[in-house]
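All protein chains of the complex are present and in place, except for one that has been dropped.
Chain IDs A, B and C follow the sequence of writing; residue 1 opens each chain.
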Amino acid sequence: MNFGSDNQAGASEQVMKAVVAANAGNAHGYGTDPWTERATALLRETFACDLEAFFVPTGTAANSLSLSCLAQPWELILCHNHAHVLNDEATAPEFFTGGARLIGISGQDGKLSPAHLREYFRFAGKEYPHNSRAAVLSITQTSEDGLVYTPDEITALSQAAKKEQLKIQMDGARFANAVVALKCSPADVSWKAGVDVLSLGATKNGALAAEVVLFFDKKLADQFVHRRKRSGHLLSKSRFIGAQMEAWLQDGHWLKLAAHANDCASQLAKGLASVSGVRIARPTEANEVFGLLPTKTAERLRAAGAEFYEWPIVALPPEFTIANSEAYVRLVTSFRTTAEEIEKFCSVARG
Amino acid sequence: MNFGSDNQAGASEQVMKAVVAANAGNAHGYGTDPWTERATALLRETFACDLEAFFVPTGTAANSLSLSCLAQPWELILCHNHAHVLNDEATAPEFFTGGARLIGISGQDGKLSPAHLREYFRFAGKEYPHNSRAAVLSITQTSEDGLVYTPDEITALSQAAKKEQLKIQMDGARFANAVVALKCSPADVSWKAGVDVLSLGATKNGALAAEVVLFFDKKLADQFVHRRKRSGHLLSKSRFIGAQMEAWLQDGHWLKLAAHANDCASQLAKGLASVSGVRIARPTEANEVFGLLPTKTAERLRAAGAEFYEWPIVALPPEFTIANSEAYVRLVTSFRTTAEEIEKFCSVARG
Amino acid sequence: MNFGSDNQAGASEQVMKAVVAANAGNAHGYGTDPWTERATALLRETFACDLEAFFVPTGTAANSLSLSCLAQPWELILCHNHAHVLNDEATAPEFFTGGARLIGISGQDGKLSPAHLREYFRFAGKEYPHNSRAAVLSITQTSEDGLVYTPDEITALSQAAKKEQLKIQMDGARFANAVVALKCSPADVSWKAGVDVLSLGATKNGALAAEVVLFFDKKLADQFVHRRKRSGHLLSKSRFIGAQMEAWLQDGHWLKLAAHANDCASQLAKGLASVSGVRIARPTEANEVFGLLPTKTAERLRAAGAEFYEWPIVALPPEFTIANSEAYVRLVTSFRTTAEEIEKFCSVARG
Partner (left out) sequence: MNFGSDNQAGASEQVMKAVVAANAGNAHGYGTDPWTERATALLRETFACDLEAFFVPTGTAANSLSLSCLAQPWELILCHNHAHVLNDEATAPEFFTGGARLIGISGQDGKLSPAHLREYFRFAGKEYPHNSRAAVLSITQTSEDGLVYTPDEITALSQAAKKEQLKIQMDGARFANAVVALKCSPADVSWKAGVDVLSLGATKNGALAAEVVLFFDKKLADQFVHRRKRSGHLLSKSRFIGAQMEAWLQDGHWLKLAAHANDCASQLAKGLASVSGVRIARPTEANEVFGLLPTKTAERLRAAGAEFYEWPIVALPPEFTIANSEAYVRLVTSFRTTAEEIEKFCSVARG
């Protein structure tokens, strides 16, 4: 019963097989191998556009490297208050950008909106260079509160942002889950909606360690190879990351993995909703369920071997008030979650 | 006939099997998995001492992260003129240290000596803070010119360095090859010889992407977890790097891999030495052969499919003078090099 | 009628005379001159304690350099939402600290309180190294909203902060004004109240360009000389900054200058309070008056040559609501403000 994080699952069979297969023979490295080349071609096909693609081993590297290509050290990066880049990546964005500042805007509603941007700019100081100028908007798809931005919502956000000369970066650690949830094309929620740079994560969804930064505006990509190299994120045996990415993209494998995870989350939410004392706190749109559990229930579940995180109370939707006897929890499903795990979890929860 | 680099070989069977096996079930991440724990225990056993071990995916990260724990941004890091950290890792050391400066000392002889250090300190400005103080000595074992430092040589170097309050970091991308060549214990050429921090590389010697930073002086390790996280080098699915390292160390696997590579290099050097017109330029102490080939020979080899790099002429030993019709080349063997490759290479070289 | 900023006034006669006098003869530089030595002795006397003192030419340098000695690049610096270090010094703190992050806490009430700190720590993530740890509390005395922290208030704040292992830095750009307002000793609102490092500003209060960073905990000062030098803030002809500081401190000159400015602000506030349509928004505790003026009044004043800044509406105290026909303004008095300026300003305001 592991609902702790989708990065506690291993790799999918297909991805692992590709890694093993890639081990045959010698190959050039540092991104010049044929696996990387084929994976890049697949990305162009998948997103139905020309793009620059750069593979890196972690999501923190993908996010920070992409932000560092968009913001000068004296500029600001706007993001949601709950954003992973703001809360869970130490001060990596500052490190990679050379000191640009993250500004968390918005509140407890789980997604950014043009109104939040307008509110920010209404009060933002404009006495440059004393004040700092916002240069980037970072959006997380799927959001940290498990919510999915529709193509229209992203378009509205990016239009509001571009009015203020911002570039749009998307943290797509769970991008696949959003695409599946929306039944849209990858292009619909990225470049067609105004996203300039996407950190597309495979690690949480079936890879061993593989993320890719996609530049839809290729002019923005000039510095990437230098920034990746000097941060130690250019792998010498790059075939192994290329192979992961190729297998992950091939024949819609990535979307099938995400679909399974999303379905599991739906099942889990449905199951829990009927448990007395449990309150589902957010719509379950992708592969995460957020809810309030009686503390006793949470304890019983943990005693039975279930893994999940308590979630910061600041992230609770404003319409909810937590009781002393409750815990706010996040339950994440993955490509490996089984029906049995879900059933057992709900059964233990019911007590 | 791949003698381009040992990082063009893939992973060893044993390492790859371990990665596949590690894929079973769920596991905690971010370095808290049992593979990481077991690999750390093996490292303590292998080095016959207590130590702190931190896994990262690349050698550039391992070197730069370790240096950043030893040098303040206003301090200097001494290394050999040919050092990989100085020449082949972009400005990664500066990035990770926040601006410390590398100083390449010594000349074309391929290894550092206490005399080089004394020469440096004889002329080094000491008007702090106007001048910058040297804080670290970085040694590469096996050296970039294919030479191996004996335990006595490292001890002499580290003693000379410690007289000046330097910490000793070792770039051990090919540490295994040196241990095999010296028939000594890993401890003999690391902490027993005065090394404070070792970047031990598995990638060039049979892993997919696995390096480990070993702190023999544990007090120096305080900042590492923070620096690794904010540089994006803490892997979420850390079991896969732990598993590589465990398999690599188990039953002396790493030394067997290195021994094979070293033997191949000896064979290759011996074979080439008898080819008319070829001049071997450095003693072949580990898994690299440096030599002068007639340009025509080099061309014929490449036409036959051989891979190898021309090497910077600045790195030529001082007693050699290159002719217009010659190329200075580096030939690297790996755990995968075959006797057939070597024979064919020599045969084509003979013309 | 200049109420724009106290840094639009020049230097006091006494300070300027000292600069001219210091020009006689040759002198060693880089902080080794006798003026610097004497000024340091005066600082120790003034603060009634041993301390380390470092002179720099700007307040941004003083604040950022002091913060950089207290926070690691992966740590957080807590400050008020309205703090100058957060809003008006570009991303200087990030630059000097190598990427530490400022967190603006509290709201519109103009001063920090232990409750704000508790609120922050209640919700702060503690999963290191994923989350970042707060390491410093920065307090501004006089606050950016013109309010003065009493010794008890600072003591309470620093105690709450130290419970969380924070160091206390004080931005004392208008420290003199606070000391005068409180009729306390400099020690009472600095080290005796728990402040570890004080950026004491002379520039806004009668110097040409002179600030000093005071370390009451001398162990924290180790890195300062290096950080000052490499940021270009070590003046070669250091006698001229030492001379400013010496003259400024001598015979309580700095407090007399501040007392004049404070008295002027009181007069101005009193005068304006009686003007119909004007609403004084903050208590006038030091040398700044914050108020709501009818837009027409503001325009008339500007037309008559008055200088002052409109102030961000976010900084308005919560109990006030601004009307469309109003402007929120800040009026700053200085050691040079004259009774005539104040009278004329009030007279024009009355219309």
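The definition used in the following text is that a contact is a pair of C-beta atoms (placed from the backbone, for glycine too) under 8 Å apart; a residue touches a chain by one contact, two chains touch by 3 or more.
Small disclaimer: the values here were computed from a predicted structure and weren't measured.
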Report task. With the full complex in mind, choose from C:Gly29, C:Pro114 or C:Gly277 the residue touching the hidden chain. Result -> C:Gly29
Query raised in the report: Touching the left-out chain: which of A:His28, A:Arg174, A:Arg227 or A:Arg282?
Result: A:Arg227
Report summary line: Across C:Phe240, C:Phe290 or C:Tyr328, the one contacting the chain not displayed is C:Phe240
Query raised in the report: Among B:Phe95, B:Tyr149, B:Phe175 or B:Phe308, which residue is in touch with the absent chain?
Result: B:Phe95
Report task. Pick out the residues on subunit B that sit against the missing chain. Result -> 73-75, 87-91, 94-95, 98-102, 123, 125, 127, 129-132, 312-314
Query raised in the report: On subunit A, what residues meet the omitted chain?
Result: 30, 72-74, 98-99, 128-130, 223, 225-230, 234
Report summary line: Where subunit C meets the left-out chain, the residues are 2, 4-5, 7-11, 16, 19-20, 22-29, 56-62, 64-65, 89-92, 94-96, 203-204, 208-209, 226, 229-237, 239-241, 307, 336
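The rule is short, and it goes like this: only the chains that are shown with their structure count from here on.
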Report summary line: Across the interface between the identical copies subunit A and subunit C, with over half of residue numbers shared counting as same and under half as different, the residues used are same
Query raised in the report: Most remote chain relative to subunit A, going by C-alpha centroids?
Result: C
Report summary line: By Cα-centroid distance to the whole-protein Cα centroid, the innermost chain is A
Query raised in the report: Got the subunit C residues that touch at least 2 other chains?
Result: 73-74, 98-99, 129-130
